[in-house]
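Complex shown without one protein chain; remaining protein chains in place.
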Amino acid sequence: MNIFQQRESEIRGYCRVYPAIFDTAFNARQTDVEGNQYIDFFAGAGVLNFGHNNERMKQAMIQYLERNGVTHSLDMHSVAKQDFMQRFVKTILEPRNMPHKMQFMGPTGTNAVEAALKLARRATGRQQIVAFSHGFHGMTLGALACTSNEAFRGAAGVPLNHVAHYPFGCETPCKGCELGCGLASLKQLRASFLDSSSGIRPPAAFMVEVIQAEGGVKIADITWLQELQALARELGALFIIDDIQVGCGRTGSYFSFDGMDLDPDIICLAKGVGGMGTPLALNLVKPEIDKYWKPGEHTGTFRGQGLSFVAGAEAMSYFEDDELMSQVHKNGITMLNAIAPLELQFPHIQIRGTGMIYGIDVASGEHAKEIVSECFNAGLLVSACGTGGRVIKLIPPLTIPEQDLQEGLAILLEKTTQVIGGAA
Amino acid sequence: MNIFQQRESEIRGYCRVYPAIFDTAFNARQTDVEGNQYIDFFAGAGVLNFGHNNERMKQAMIQYLERNGVTHSLDMHSVAKQDFMQRFVKTILEPRNMPHKMQFMGPTGTNAVEAALKLARRATGRQQIVAFSHGFHGMTLGALACTSNEAFRGAAGVPLNHVAHYPFGCETPCKGCELGCGLASLKQLRASFLDSSSGIRPPAAFMVEVIQAEGGVKIADITWLQELQALARELGALFIIDDIQVGCGRTGSYFSFDGMDLDPDIICLAKGVGGMGTPLALNLVKPEIDKYWKPGEHTGTFRGQGLSFVAGAEAMSYFEDDELMSQVHKNGITMLNAIAPLELQFPHIQIRGTGMIYGIDVASGEHAKEIVSECFNAGLLVSACGTGGRVIKLIPPLTIPEQDLQEGLAILLEKTTQVIGGAA
Amino acid sequence: MNIFQQRESEIRGYCRVYPAIFDTAFNARQTDVEGNQYIDFFAGAGVLNFGHNNERMKQAMIQYLERNGVTHSLDMHSVAKQDFMQRFVKTILEPRNMPHKMQFMGPTGTNAVEAALKLARRATGRQQIVAFSHGFHGMTLGALACTSNEAFRGAAGVPLNHVAHYPFGCETPCKGCELGCGLASLKQLRASFLDSSSGIRPPAAFMVEVIQAEGGVKIADITWLQELQALARELGALFIIDDIQVGCGRTGSYFSFDGMDLDPDIICLAKGVGGMGTPLALNLVKPEIDKYWKPGEHTGTFRGQGLSFVAGAEAMSYFEDDELMSQVHKNGITMLNAIAPLELQFPHIQIRGTGMIYGIDVASGEHAKEIVSECFNAGLLVSACGTGGRVIKLIPPLTIPEQDLQEGLAILLEKTTQVIGGAA
Partner (left out) sequence: MNIFQQRESEIRGYCRVYPAIFDTAFNARQTDVEGNQYIDFFAGAGVLNFGHNNERMKQAMIQYLERNGVTHSLDMHSVAKQDFMQRFVKTILEPRNMPHKMQFMGPTGTNAVEAALKLARRATGRQQIVAFSHGFHGMTLGALACTSNEAFRGAAGVPLNHVAHYPFGCETPCKGCELGCGLASLKQLRASFLDSSSGIRPPAAFMVEVIQAEGGVKIADITWLQELQALARELGALFIIDDIQVGCGRTGSYFSFDGMDLDPDIICLAKGVGGMGTPLALNLVKPEIDKYWKPGEHTGTFRGQGLSFVAGAEAMSYFEDDELMSQVHKNGITMLNAIAPLELQFPHIQIRGTGMIYGIDVASGEHAKEIVSECFNAGLLVSACGTGGRVIKLIPPLTIPEQDLQEGLAILLEKTTQVIGGAA
């Protein structure tokens, strides 16, 4: 028995999917202790948009350490934080005329969601939050109440109250789905909120992902999102976008909602915002909402992560010109071209995605699991998501070399065809 | 207006207490952009037990980065994690015959507490948790329900259910306190749990700090802790110690409860466990409790922090011999000798503490605030804690040089005497 | 100031609508202290199906009192209870092959609902109940969570959890309603319950009224009810019909769902079941569900009401032959014929009803209030119900004399036309 089997909690999960001990990693490749290399289409669950050990970030971090930069500062001011904020404001917020304040909290996505929920409840004096089927928002009790997956919810051990779930408005209905997504469903919901005898009240906030990544790469219909925002405004509720997994460039623009004519009151960011995998989380909050906070009401020890600020500031350079985002579009087309034939070949398969996030819904958790396993054995890391793990999710680093992308796609195609074809 | 005033959320707190922009830091000293130096008696809220930019840790991190070590790995296996676990098991667990499993979760203390609560509820099939007055356990909804401070609780925006609070069993009653701590109170509580008509039921767990750091440096009575553990056993409840702020050597031993003949079912660690301020959290869970987890039930993106594993493993060297822990005892005596006279001079003041955590309860939040401010101006960072912020908390890095400790204590004495004396 | 103004709580309501002091009453007429007579289309909110001071019941009660029959017996056995149960079983349950057990609880409808909720939760091990928009189920905290009206819910003072509301499946959509009732909505709901990532779980029970009386005389579509029952069966949930206001003959048969091919697990009865206005409540529970009760788990002082058993047993005689039920059908036609023209005359008005319950939805609470007031002044008691009180509800005693019915309808028509016409 190795140390993990001896001493790590039974809860460990990914290590069962990828039974290797990883040692080093660079850009889109990981190497295990036995020298095996793996092309990474998982990117640390969407954290490593700029690749493992991104050279620029790494050098900046080393330099910062060498000069004894402050590594940990709670919510004190630091030079690293100042730099990060200045670059973020200049690169991301100002070009979009976004007046949002930046709130740093405990450096996890779930913490960002928790803070957003608190503020929405404070600002509106209401308790109920509306979240959506297949949404994922975190594991701590407040965020977990927004997460829809039964297996996660079942671990709470207490009722998950004050959040109601309604069908997510998919751009394309999943095959065979009868959840009743879309605008008709939203119209009904509106009628319920406006009817004082419906039994439901206008909520504090609507919490939505533009792309449900964990939920199975489900993409929201733009009109549905716009109507949802309009409904929030009409009801005096906040419109919150959880952009934790698909923000930071994943869709080919910094925010997943860029160009959709949306104006969220709060945007939750984490994962990629810290640059190279050291934790950081950040809410962007409209000033008129932010003013409801009293100093120190939502604290957290690790709010000021020097190394994350340094790497995160470095990440801004990718958004100062179009180079990487153009590459994302190009890579996305490469990905789609590669996998689209699967949909034709196997009619029960559905491909969903945009930018550099794609899902292959193989309609079977068992098949997906086998594909993931076969890919791993062949040197490719992909993961399964969605209900019962039936969707293969492809989220390589945005910086993946062309060659690695092609090679990974080839493995994926081969193994998928083999598993699905063999099962047919 | 600087970038912070322009763009940082109103929730920012410590930066209002310490109005400087910090740039570099080393061991127990921080330097701001204007070149001012500050002796640090705050240590990043108890994170930086081994000092800012601890040389050995820093070099290990740089080396790890330079060789492209995996920085972010969720709960996959990595060499860095393997090393950390091996050293932790060998240095901390094995010498104590602790069979506990190690569970890594989102890298924050609040996340560790959330995981512990879920597991306690799962393992017992009960919902209620018992926490204690003046306890602090985090800010996410599940942990927040355990936290007792009204200002934090009030930000939840929803009822904080399924946790009941009872008086903490202080070693020494605070002056004027009538909460009824101690064994008599515990005996009553036991009677209530055993009485089927009391209206309260045996809980899933008792969650306790050995020293309530945020709560105002309140130290639990050892017999009370032992009786509490016995009560937990009798009721089939878990006994959980939140050692997040005072574990990792703060009290002169790795765990704050070392030598107390306690055997907690779960121990929550965070803050110092990551070594140098990069986030990490860890629950130690008895195997017979850990088995209640199903793989992947409590996830979190940042469960596998390479740099934290590297620095955290390096921290183990401080527990392989007695040098640092001896120093902690010696420094503690220095601290106590310096501040004890305050209690004699000002009868309403109470000194509480052990190891290298001391609190000066000045019985007035206003006075404490003024002392903190005056110390800052004189080049010393201390913070206030406890109800209304009435307690000055002293938690310098364990590695603080003798000279810095003396210098800091001198400033503290002078400013405290000045503020309290002036007010008298 | 009279005693009511001096000493009755501000919460008093109907006395503000009908500012008279009532003295005597017989069948469908009430007389106030000044000798004014009122035709009663309100029937004590649906209690007095058999008229005020029903002669047979009254004589039976007097006789019972004179022989010192047990008036109050909790859930002890009594002769009066025995007689009631025997007649109820023989007249109501056996002809329908209903195996249901009879559970008596605190003598109010809300108490019957509370008992049904407890049992459904016990039997299924689930917490969530599904209730419907515009439903009314009572005022105590458990039942109130099922009630949908915001004004009632707002008085709870605590969150009303563990109940979710969805659109009620109206036979005929209300004019302008966009709640999305009907089978399409139910199909979506089914999909949500069957999808483990929808965020909602199969409930303990579906609680539904066949006619939402307080909700504005909304009649459920039969197919919708059948599909709802089928969904309950599929999900392992209970199907509960709250027949408190429209059972006991109101629709022309004993149960409102007679002839609909429904087989509810629990049926809640109260109001008319006690015969003449003395309180009684009763749940009919399938034996396989009833067995989940332990003796004495849901108690209540007034479970055994001798006078209610006596009058309630007498009421059975109305269901031993067809006479009264035929009369109900005939009277219903009379009512519909009288009011149907309103719908033609005023296109925004909608008439809804069956048996001897009809609602005139005038689409304005203000208008309805004025009509109620004008009718009162002209000697007719009607009440308003539905959202904002916009529906005039007609529920005369089933035993109302032809002459009184005609006279009452004439007043109603005149006043409605006057108010609505005048407003036009």
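Letters are used for the chains, namely A, B and C, taken in the order the chains are written, and counting of residues starts over at 1 for each.
Going forward, contacts are C-beta pairs under 8 Å (C-beta built on N, C-alpha and C of every residue); 3 or more make two chains touch, one makes a residue touch a chain.
Everything numeric here is computed off the predicted structure, so don't read it as measured data.
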Hidden partner chain, touching residue among C:Gly252, C:Gly277 or C:Pro396: C:Gly277
Selected from C:Ala28, C:Leu48, C:Ala131 or C:Val419 as touching the chain missing from the view: C:Leu48
Contact residue for the chain not shown (choose from C:Gln305, C:Asn331 or C:Gln350): C:Gln305
Where the missing chain touches chain C, by residue: 2-4, 6-16, 18-26, 30, 33, 44-48, 52-53, 58, 61-62, 65-79, 82, 85-86, 89, 93, 101-111, 114, 117-118, 120-122, 127, 138-143, 145, 151-152, 154-158, 161-162, 204, 270-271, 276-279, 283, 285, 290-291, 293-302, 305-307
Sites on chain B contacted by the missing partner chain, in the whole complex: 127, 131-135, 147-151, 153, 159, 161-165, 167, 177-180, 184-185, 187-188, 190-192, 195-201, 215-216, 386-388
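Following the convention adopted for this analysis, only the chains that are shown with their structure count from here on.
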CA centroid of chain A to CA centroid of chain B, Å: 30
Sequence positions of chain C contacting 2 or more other chains: 159
